[in-house]
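Before anything else, here's the structure in question.
With one protein chain held back, the other chains of the complex are shown just where they sit.
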Amino acid sequence: MLRAESVSFGYDGGFTLSDASVDIAAGSLTGLLGPNGCGKTTLLKLLSGVLRPRSGRVMLGDRVLSSMTRRELARHVASVPQETHPAFDYTVMEMVLMGRHPHLSAFQLEGPADFEIARQALDATGTRHLADRNYMTLSGGEKQRVVIASALAQSTEVLLLDEPTASLDLGYQLDVASLLARLNRERNVTMVLATHDLNLVASLCERLVVMRDGRILAAGPTGDVLTGETVLQLYDVDADVQFHQRAGHLTVIPVRRMS
Amino acid sequence: MAARQAKLIRCVVVLLLLCGVNLSGSLEPPRGPQRSASRPTVAPLPTGATRIVSLVPNVTEMLFAVGAGPQLVGVSSYDDFPPETKALPRVGALLDPDTERILSLRPDLVIVYGSQSELEGQFTRAGIRVYPYRHGGIDSILQAIRDVARLSGHPADGDRVIRELRSQLDAVVTRVRGQRRPRTMLVIGRDAGTLRGVYVSGGIGFLHELLDIAGGDDVFGDIKREAVQPSNETMIVRAPEVIMELHPGEQPPADVLRKERAAWNLLASVPAVRTGRVHLLYGGYLLAAGPRIGRAAEAFARVLHPDSFK
Partner (left out) sequence: MSVPPGSLSGERGIGGRLASVLIGYGALALAACLLAPLAGSTHISLARAFDRSIPFPDNVDAQILFVARMPRVLTGAIVGSTLAAAGVVMQALLGNPLATPFTLGVSTGAALGAVLAITFGTSFPIGTLASVPLASLAGAVVASAIVYVLATRPGRPISTMVLLLAGVTLNAFFSALILFVQYAADFTQAYRTIRWLMGDLDVGSFAPIVASLPLVLVSLGIFAFLPRSLNLLSVGADSAATRGVDVGLTQRLAFFSASLATAAAVSLAGPIGFVGIVVPHLVRLMVGVDHRIVLPASALFGAAFLIGCDLIARTVLAPVEVPVGVVTAMLGGPFFLWLLVRRS
């Protein structure tokens, strides 16, 4: 569905990402792991078309991303940034309706169909009751869910999320995790999730891509990739990776920092 | 060019307006020079100052008029009248007086603006006599002539210059006596080619008094300020019968002159425009608050009452 073919990217000489290839299958939920500055965000921006690769290419189905207009692309791929700070205090409904932008022509206003899609997105993220609230008055977890709703209103097949739980407390982290799992299951949205939260990817993602220093170290099913060795390689941390009975998925317990 | 000096004086008018200062000391302008000052405000020096620096162009002009020109050793950067000033060292002006340079000229009298109080203090501490010039109406001009004449050791010449000036002004008053006084607008600034940035003389200051002497009624005489920026509406409503525009520079070529006069045609209902009594006057003497005000008064009168000069 979404495929990066040996893409490289860098500003002014240096490379933040080199020769990376990933293949995201339709309907899959892929986790993207790696230490700070490893190129996760760059890879996500290349996949969403916000950045253009210096070499290599990104394919959406059988089309090259760089041949598509922003509008066209935004009807297929949506993104959720780590944090969203609007300069003006839009209402939640206004924020969500902004997701309809790629589906509207220059002077077109949102019609009943757009409002219906926005309401479904609010329902899906459990934020319907916030529709008339101002975005800036919301809690961190509510904000993140509203931004996800806005991305859902874009009606895309692919959703790219950059550390969507980073600024949330434990309760909201679990809320967002189950929300993503449900959206993937019920709406069949293909998702790529960049995160530092090893237990989150363990619980959510069927596939993992791990990166370090702008390169992809490994990619494959979570059970194969998420090992103590991988954690050591990525973070220089000695960790126990075990299947947790009650949680029903792998868990990572960091033990100590090596080095 | 005499233009710069006159321009400077015009600015002083405007600056004083900016500061909201009313230095003429009288709200009711006199109908002539009769009320001019008679008592000196400074005691004469035992012997007149021999090395004078003047930062005030119109006072420089006064010094030359009373015969103290040769005693001048330094003038302001804007001085250009009389032509003899061109040979003298320049020592800055209102905003940028060069204290060191002035001191190096070893003056025994420095003429500064009344607002340059810090400078005044500096020279006083250095033991140098300072004369602070204060701008105002005709009275102040005559007073300043009397003062600098005494300070420079030419009291008799000062009195003579004042007598001559008075008789010049009196002659103008006599000439226009009995004539109908046209309602006049005295324009002292305007953006070229348009009716924007128009400044006119208000009811205070030597220009207003000169207009009065020349037999004109100032349409903005009720506004007790030296300079007024009227809107187009106000000019239409005040409906001057004569518009007299003063320019410190040289007279431009005829086509430019025609264009500048035509700028006023916009105010078609104003009597001065309808009857063709829009006059553009050029010359540094028109705006100089010094010994040439008699000439300016006559120039005004010739415009206002051409028949009286036939």
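For clarity, chains are labelled A and B in written order, and residue numbers in each chain start from 1.
We adopt the following convention: a contact is a pair of C-beta atoms (placed from the backbone, for glycine too) under 8 Å apart; a residue touches a chain by one contact, two chains touch by 3 or more.
Model, not experiment: these values are computed from the prediction.
J.: Could you tell me which of A:17, A:38, A:65 or A:95 touches the chain that is not displayed?
T.: A:95
J.: Determine which one of B:210, B:267 or B:281 touches the chain that has been left out.
T.: Here the residue in touch with the unshown chain is B:267.
J.: Which of these touches the unseen chain: B:137, B:189, B:240 or B:283?
T.: Only one listed residue reaches the unshown chain, and that is B:189.
J.: Need a quick check: the contact residues on subunit B for the chain that isn't drawn.
T.: These residues of subunit B touch the chain that is not shown: 4, 7-8, 10-12, 14-15, 18, 78, 94-96, 189, 191-197, 220, 223, 225, 228-234, 236-239, 252, 256, 259, 266-269, 274.
J.: Need a quick check: the contact residues on subunit A for the chain that isn't drawn.
T.: 45, 48-50, 69-75, 77-79, 81, 84-91, 93-95, 98-99, 101-102, 104, 106-107, 109-112, 115, 118-119, 128-129, 131-132, 147, 150-151, 154, 160
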